[in-house]
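Removed: one protein chain of the complex. Kept in place: all other protein chains.
When the chains are written out, they are named A, B and C in that same order, and each has its own residue count from 1.
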Amino acid sequence: MSILASKIDVAILGATGAVGQRFIQLLENHPWFRVGEVVASDRSAGKPYGEAARWVLAGSPPADVAAMTVLPLDAQLNSPIVLSALPSDVAKTLELELAARGHVVSSNTSSHRMAADVPLLLPDLNADHVALVEVQRRNRGWSSGALVTMTNCTSVALMVAFKPLLKYGIKQANVVSMQAVSGAGYPGVASLDILDNVVPYIGGEEDKLETEPRKVLGSFNGEAIDFLDTVISAACNRVPVLDSHLVCASVGFENVPSLEQIKADWLAYQGHELARDLPSMPDPVIAYSEVADRPQPRRDRDAGAGMTTTIGRLRECNLLDVKFVALSHNTIRGAAGGAILNAELLVSRGYVQGVHVGEAQVMG
Amino acid sequence: MSILASKIDVAILGATGAVGQRFIQLLENHPWFRVGEVVASDRSAGKPYGEAARWVLAGSPPADVAAMTVLPLDAQLNSPIVLSALPSDVAKTLELELAARGHVVSSNTSSHRMAADVPLLLPDLNADHVALVEVQRRNRGWSSGALVTMTNCTSVALMVAFKPLLKYGIKQANVVSMQAVSGAGYPGVASLDILDNVVPYIGGEEDKLETEPRKVLGSFNGEAIDFLDTVISAACNRVPVLDSHLVCASVGFENVPSLEQIKADWLAYQGHELARDLPSMPDPVIAYSEVADRPQPRRDRDAGAGMTTTIGRLRECNLLDVKFVALSHNTIRGAAGGAILNAELLVSRGYVQGVHVGEAQVMG
Amino acid sequence: MSILASKIDVAILGATGAVGQRFIQLLENHPWFRVGEVVASDRSAGKPYGEAARWVLAGSPPADVAAMTVLPLDAQLNSPIVLSALPSDVAKTLELELAARGHVVSSNTSSHRMAADVPLLLPDLNADHVALVEVQRRNRGWSSGALVTMTNCTSVALMVAFKPLLKYGIKQANVVSMQAVSGAGYPGVASLDILDNVVPYIGGEEDKLETEPRKVLGSFNGEAIDFLDTVISAACNRVPVLDSHLVCASVGFENVPSLEQIKADWLAYQGHELARDLPSMPDPVIAYSEVADRPQPRRDRDAGAGMTTTIGRLRECNLLDVKFVALSHNTIRGAAGGAILNAELLVSRGYVQGVHVGEAQVMG
Partner (left out) sequence: MSILASKIDVAILGATGAVGQRFIQLLENHPWFRVGEVVASDRSAGKPYGEAARWVLAGSPPADVAAMTVLPLDAQLNSPIVLSALPSDVAKTLELELAARGHVVSSNTSSHRMAADVPLLLPDLNADHVALVEVQRRNRGWSSGALVTMTNCTSVALMVAFKPLLKYGIKQANVVSMQAVSGAGYPGVASLDILDNVVPYIGGEEDKLETEPRKVLGSFNGEAIDFLDTVISAACNRVPVLDSHLVCASVGFENVPSLEQIKADWLAYQGHELARDLPSMPDPVIAYSEVADRPQPRRDRDAGAGMTTTIGRLRECNLLDVKFVALSHNTIRGAAGGAILNAELLVSRGYVQGVHVGEAQVMG
């Protein structure tokens, strides 16, 4: 991993929210990026970040960011890279405007995920999809700007588990999630709703979980993404857990592999070669736990600095072919960390204008 | 519902445990039964119940029971009815000995559930299975004794939801449970294991959930139970919830009913006619919630005094045919309340010797 | 307890909030009152209650109330009695206007608690303070209207514990509270703030806890309340508990009683004689637990239908004189149930015009 001559400024949109805070936390010692601008709604704009943001993570915001003045949503930004954790209604137009103005936008928001010319990226799985940016620029008449998106946080563990098994033909899957409260942002889930309780519904989530993996795991044909032909049925639940989403999956294959083959494929998976040397690349991409009752949210979410997906309990299924449990950290791997990884990929592939980071340097 | 001339004495085995305490709580104002004897392990025997038991439910044990002396496991019991919440290793022989000595044993333990001549009862669903007691008595040479069993607590909600739909032919089901800590007894699940966590494994539970419904929902042919021909695939999880188990189910039918038909069947279900007038009969057997995010453990577990199963979120499934969420209280409907209902059925059907409760009277 | 010929209509202000819901739940089978009108902010007004309110308690709202149309805050109300769970800024003027228009307002809000001519009532402790209404009517020129207030929920357990001990002269007290999330209403405390956490600060709470007991435990001299001369020092904490507030108290007396005397005084306490026959009178007012680790929120909050205060762990203090732990249900005894009890007292003492309930009848 290379160290750039000077770090690249990054603007954080929605900087005071829960994912915005994770962006700031994860960038504190980032080798390529530094927080250049913090942007939030009118309620916060004009105040020092440390005063505008009710910090909900452990500890305190970094002192340098705490001292920055929060910019309004319509500010002219100087940072070449924009990380967006905006609410989806605001993101809908603002992210496009910023890309049109030449910024490379790595968004964590759902607004543009399914647009045909917007890459939906998990670089460890589909780094090659980033080339869709060229189609996007052509379509939209953008020269230096771009918009790439991070997936829904819940589907990450599922997609990571599926990727090394695509060669067997994944026909169908049933997946039930148990999701952390941080997935709903802050203030998000009321304590009166979740203490001593489970809420068996999360608006819009099942649809995302059934749809997004087909794009992420699809293939880029040079012009567009050919979606993976598979059927996923999802049920999503909120549980009294702070961070990380757990999924119980059953999978049916065209060519059924043995349990041993599956484990071997998972353990051997190195991630997409274009992403391997990125600073935030999960290491390992997949961990497999042989402990009977793992993965567990609290004990496995921080594996690989919150970027590794942990799988366990692989076993035969008497309905489809196999069952397993998979877990990834929703606000790191499934949100802020993922969007940072996407931005790293854009830099590495030369999509950020004016950042002269030859591949040799970045990967040196 | 009739009131007996005098209440029937009931002995509680495993009286100091979590389910034993529920037995005592639920019998406090029972119209037919009263606690006659409390039985527990050597550690407790000889002490007043109020001192031997660390009461883990709300409030305190009833004063009269608190004053009873705990009997040892090998005591000669006087109560015609025995409710057993013994650990399964102890239950294995002791329940048979008590039945052989003439007691009618209603057990909540798993030891004998799958024995061919032991009824596995949910009276609202399969009250007619109780006649298997006659085969049992013949097989084992018991005159007045009997042994009937309550199902695993997790499968209850699933079986209740399935019963009114059996006419459509349930081919297959995928079920993922989120189970309360009280299902593991006391002390049971360590707080260090479950606060801010989910444990995606419960020993032996998935096997029970895949097997017991096939017996309960099977049909009694006069000599034995013909198991229901269906395939269930289960994944069981422990969540930080005190009471009640929630299941996310996907179901495939032979003749697929409409969502409206299914709801109508659920709402119309009155329970098995032989059970309808029993004091602990769930009322209603099934509640259906139209609220988008219900049923929820904390808000729905006490429906029908903890005996009603609440279902919600019925919707199409793109893998099997339909999906829904169902919930029942694990230590009331799924354990102590269920075993009491079983004992009521035995009384009502004349299987408890010396208790001259004609049907007219009981149902009067 | 008498049953009135017909029930008295009660209007609920702030009916969709957490305390508003408790009002509705507690009035479901109330012998004197019935919900006549439900009033809430513009966001809810005009909708059926069942649709406007996100019901956060167990089960569902009563069907008859669910069907009522929510009235706006400026509606002309027909109910002689108004129970208010308004936010304090709205309550500030609206409660006075309603009293001026002739309604008897029993408020759970803090806005007017410390006004010199507004009774701050816990009828089991200070039912005679209700006569301050006459001063109030004189001062404010109200003929039939009145305004009485319920105390802060946290101080209830402390005041109940103090009342029978006032004869020893309570010089000073140190009190640390552990308070349930329901005390902050709905949505109230964010789950991200309280799961696996304690928040050692609740805005304004310590001040209330140091001040209100001096008024409640003071004496009515015919014109005003002479405050109790005592010093209370408070520290308030939010803990991950759904309902009920626990306080750890240390108390210093002028004439130090023995631990036995204190217990005897608590157990003998019957509550103020003017309140003894009211339908919601706590029964008993005080329970004392001899179990070493009680009272506990989950296991003791529902004592006496949520109206009883449970005390335990009375012991010597090496700093002041004695220490103990006390607990009461914050949204029943400490809010909705308390305000209903206050309304009952107003009816019983003849302060509700047109409700011809002679004392004989009410108490008959």
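Couple of notes before you dig in:
We adopt the following convention: a contact is a pair of C-beta atoms (placed from the backbone, for glycine too) under 8 Å apart; a residue touches a chain by one contact, two chains touch by 3 or more.
Every value quoted in this text rests on a predicted model; they were computed, and no experiment measured them.
Only one of the listed residues, B:E37, B:E95, B:D117 or B:D196, touches the absent chain: B:D196.
For the chain left out of this panel, the touching residue among C:D74, C:D229, C:E254 or C:D293 is C:D293.
From the options C:A115, C:L166, C:L267 or C:L320, the residue with contact to the chain not on display is C:L320.
Considering the complete assembly, subunit C touches the hidden chain via residues 172-174, 176, 178, 195-201, 210, 231-233, 235, 237, 239-242, 246, 248, 250, 292-299, 312-313, 317-320, 323, 325. Seen from subunit B, the chain kept out of the figure touches residues 18, 56, 181-182, 186-196, 240-242.
Counting the whole complex, the residues of subunit A in touch with the unshown chain are 57-59, 195-196, 242, 298-300, 302-303.
The rule is simple: only the chains that are shown with their structure count from here on.
Centroid distances from subunit C, each centroid being the mean of CA atoms, peak for A.
Inter-chain centre distance (subunit B to subunit C, centres taken as mean C-alpha positions): 40 Å. Averaging C-alpha coordinates per chain places the centre of subunit A 44 Å away from that of subunit B. Residues of subunit C found to touch two or more other chains are 195-196, 242.
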